[in-house]
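Dropping a structure here in C-alpha cells format, bear with me for questions.
A single protein chain has been removed from this complex, and every other one stays in its place.
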Amino acid sequence: MNIGFIGLGHMGNPMARNLLKHRHTLKVFDVMPDLMKALTDLGASHTTSASKCAEDVDVVITMLPSSPHVRSVYLRDGVLSGAAAGTLLIDCSTIDPHTARDVAFEALAKKFNMVDAPVSGGTGGAEAGTLTFMVGGDMADFEKAKPILECMGKNIVHCGGAGNGQVAKICNNMMLAIEMIATAEGMALAAKLGMDPKVFAGIANTSSGRCWSSDTYNPFPGVIDSAPASRGYSGGFGSDLMLKDLTLVTEAAKSAKQPVMLGAAAQQLYQLHSSNGHGGLDFSSIIKLYKKD
Amino acid sequence: MNIGFIGLGHMGNPMARNLLKHRHTLKVFDVMPDLMKALTDLGASHTTSASKCAEDVDVVITMLPSSPHVRSVYLRDGVLSGAAAGTLLIDCSTIDPHTARDVAFEALAKKFNMVDAPVSGGTGGAEAGTLTFMVGGDMADFEKAKPILECMGKNIVHCGGAGNGQVAKICNNMMLAIEMIATAEGMALAAKLGMDPKVFAGIANTSSGRCWSSDTYNPFPGVIDSAPASRGYSGGFGSDLMLKDLTLVTEAAKSAKQPVMLGAAAQQLYQLHSSNGHGGLDFSSIIKLYKKD
Amino acid sequence: MNIGFIGLGHMGNPMARNLLKHRHTLKVFDVMPDLMKALTDLGASHTTSASKCAEDVDVVITMLPSSPHVRSVYLRDGVLSGAAAGTLLIDCSTIDPHTARDVAFEALAKKFNMVDAPVSGGTGGAEAGTLTFMVGGDMADFEKAKPILECMGKNIVHCGGAGNGQVAKICNNMMLAIEMIATAEGMALAAKLGMDPKVFAGIANTSSGRCWSSDTYNPFPGVIDSAPASRGYSGGFGSDLMLKDLTLVTEAAKSAKQPVMLGAAAQQLYQLHSSNGHGGLDFSSIIKLYKKD
Partner (left out) sequence: MNIGFIGLGHMGNPMARNLLKHRHTLKVFDVMPDLMKALTDLGASHTTSASKCAEDVDVVITMLPSSPHVRSVYLRDGVLSGAAAGTLLIDCSTIDPHTARDVAFEALAKKFNMVDAPVSGGTGGAEAGTLTFMVGGDMADFEKAKPILECMGKNIVHCGGAGNGQVAKICNNMMLAIEMIATAEGMALAAKLGMDPKVFAGIANTSSGRCWSSDTYNPFPGVIDSAPASRGYSGGFGSDLMLKDLTLVTEAAKSAKQPVMLGAAAQQLYQLHSSNGHGGLDFSSIIKLYKKD
C-alpha cells in the first residue's frame, strides 16, 4: 500500500521502519530533514512538506508531539489540502480529545476517513512492533486501519467514535500515574516501618493492593529484576512524558468540568519530580520523592 | 485444641464459629454479654473477663476494634496475667504497628509467644472461612498459629517479625484506597468525555492502568455484575472501615516521619465522603464524589 | 477623549457608563447587539464590528471573557487592522499571560501602544468606580492609560512589562483561593472542636493566621455582618469565576513548569464545589465542603 508518514521522532522512526519491513511503499516527511535520512536509506522517498507527503497515497499516518502540531499539520500545512478525498488518515499522536475531534470533524467535512490511534508501549514496543493502538473512529475506518496498524503493533483496540482513542489513552495513563505513586508510597512506607520490600510486594501483589505498577513495574529497586528500578531508572517511559500526559488529562478534565483530585495531585508531584531534575528518568523514579538513596 | 476467643463482633463471631466447626474447644469473652450468647448456643463456654478467658487454654485469639482496646485487653484486663506462660497469643485486630510491637514485646518478656495476624476479606470471607491472614512474628510461632488460622482462612502469609502483619495490612490498604480513587477518577472522566465505561474498563484492564479496583471491584455501576457498584454499594467493605485503616496508616507514616502525599489525600477524601453521609456504603462508592447519580 | 469600548457584559457595562459620566466620547461594540442598547441610550454611538469600533479613536478598551476572545478581537476581527497607528490599546480582560504577551507583541510590531489591565473588585467595584487595575506595559503607556483608568477605578498599579498585569491578577487570586480554603478549614475545625467561631476569628485575625479571607470576608456565617457568608453567599465573587481564574493560573504554571501543589488542589476543590451545584454562590461558600448546614 502507498503510505505517507509524517513525524519521524523516537517513536515515528521505528514505526515507519516496521511498515517498510511489511513491504509497504513509504513517503516520509519531517520538519527536520536529518530525520528523513534514516528512512530514505531504507527505501522510503522523502518529500518537502506535509501536504506533498499526503498526495497520491492510500493512507496518511502522523506521529506528532502535541495538539498544536496536529492542528497545524492537518489544517494549515495541509494534509487535508494535499490528500485526495477518500484517503484514510491515521493520527497516532497523543493529544487532547477535543483537538482530535475538531480535526476529525474537519476531515469528515472534506470527505476523508480519519481515526485517532494513540499508542502505548514506548520505544521498545515501537522497535519490536508490539505497540498497543487505542483507536477512535467509525467501525468501518477502524477495520480499514487495523491491518496497517498490525504492522506496528500487536494489540489494536476499538474505543468508539472520534477522539475516544485519546480518551482511553490519557485516562489509562492518569490511572497509571496515580497507581505508580500509590505503589511508591506503599513500598517506601512498608520498608520504613521495617518490612522486607520483596515480601511486602509479594503480599500486595496477591491481595487487593495489586496493580500493574506493583506486580510488573515495581518502583522499589531490586523487587523486579527486569524493571527500570533495578537499573537506575534508565530506559522505560520518561517522567517528563508522563508529566505531558498528566497535563493533557487534567486539561481535558477542566474542559469537561470534571474533578480529578488525585490526578491533579499526581500532575503536581511529577512536576515537582521534574523540577528536582529527574524528568529524564523512568516514571517509576517518582519513588525518589519518598525514599532517599 | 483449647482456645480462648475474645471479641465477638461482626468479624469475631463468624471466625469463632468456624473454629467450633473444626471441633476446637472454645471459651469466649466479650464486654457485651449478648454477643457471647450466639456462641454458647453452639457449644462454647462463656467467661466473665478477658483474664479468665485466657486461663487454661492452648491459644488465645483476640479480634478487637482498635489499638487502645488491644493494649487494655492484653496489658490491663489481663490476658498476660490470666494465661499460662507458653500460651500462644494471636491478635487478629487491625491496629497500628507500634502498639502491636509494644504488646508483643511485653508478651515476650513474660515468656508468651505472640503473633499479630490482621485479616482481609471482610465479613463475607469470615463467614466462608476464606480470610487472608497477614502474620507478624517468629517463624516458629507462625508455624504454630498456621493450622489454627487455616480453620478461618485460606491464605496465611508470613510477613516477618512482630508488627509486620499490621504493616502489610495497612500499607496494602493504603495502596488499595488510592487505587480505588484512581479508578473512580479514570472511569468517571472517561465516561464524561464520551466513552462507554465498559469499553474503557476493558482497555485499562488489559493495559498499564489495571489494578484490583478496576478489574475485580470496579466502582462504576454495571461494569462488573458481582461488584458492590452493581447493587447500590451495599455489602462489601464499608467506607468508614477504609477511613479507619487510612487513619491508622497516615498515623504510622507520621510516626515514621515518612511522607505519603496521596495516602493523606485519600484519607481526606474518605473523610469528606463519610461527612457526606456515605460512610456505611462500600468503599467503592467514593466514585460518588466524581459522578452525580 | 474618543474611546472605543468592546465587550459590554456585567463588568464592561458599568465600566463604560463611568467613562460616559466623565464626559468621554464613546463608541461601543458587542457581538450581542442588545448589550449595546443600554449604552447608546446614555449617549454612546454603536458600531457593527470590533474593527469599526477601533477606528478614529484615541483609545480602545476591551473587556472580554477569555483568551481566545482576546486573540480573535485583536488579531482576526481587527482592532489591529481598524485602529490607526499610535492608538492606545487597553485590554481589561483576565486572560493567560502568554496570550497577553503574544497580542501585545503583535500590537507593538504594528506601532500600537498596548497595556494589559485586568481588574479586581467585582461588579460592585465596577458600578462604584472603585476597581483596582493591575497594569502591564511600558511606563510611558501606563502613564497614558492611568487617567482613563481612574475614571473607572481608584487603585491603578503598574506591575512591569507586558503581561505582568495578568501575572499579578492570577497569582494574587491563587493565593486568595488557597487562603479562603485555609480559613474555611480553620473556622470549621475550630467550631467542630467546640470554639465560638467569632472568638476564634478574633484570635486568628490578631495573630499569624490572619488574612483578607479571615478578617474582611470571613466564610463562616455570622462572623462578619457585611460578608456574603452572612447573606447566604449571594452577591460577591462567584465560585465559578474563581474556578476560571484557578484554571488560568494552573495552566500558566504548567507552561512555566512550576509546581503549585496547593493551587492545583484549590482548583480541584472549586471544581468539586461547582459540581455540587454551588458555582453561582460567592466563592467563600467553599466552606460548604467542610460544614453541613
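Order as written gives the chain letters A, B and C; numbering starts at 1 within each chain.
In the analysis below, a residue touches a chain if its C-beta (ideal position, glycine included) is under 8 Å from a C-beta of that chain, and two chains touch if they have at least 3 such contacts.
Just so it is clear, the model here is predicted, and its values are computed rather than measured.
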Touch with the omitted chain, as defined above, among C:16, C:223, C:252 or C:281: C:252
Given C:9, C:209 or C:235, the one touching the chain that is not displayed: C:209
From C:5, C:112 or C:200, residue that would touch the chain that is not displayed: C:200
Given C:18, C:47, C:99 or C:173, the one touching the chain that is not displayed: C:173
On chain A, residues whose C-beta touches the chain left out of the figure: 272, 275, 289, 292
Chain not shown, touching residues in chain B: 247, 250-251, 253-254, 257-261, 264-265, 267-269, 271-272, 274-275
Chain not shown, touching residues in chain C: 97, 120, 132, 134, 155, 157, 159-161, 163-164, 167-168, 171-176, 178-179, 181-183, 185-190, 192-196, 199-200, 203-204, 206-214, 216-217, 249, 252-253, 256, 258-263, 265-266, 269, 289-290
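Going forward, only the chains that are shown with their structure count from here on.
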From chain C, the most remote chain by mean C-alpha position: B
Chain A and chain C: spacing of chain centres that average the CA atoms, whole Å: 38
Computed distance of Cα centres, chain B from chain A, in Å: 39
Chain C residues counted as touching two or more neighbouring chains: 272, 275
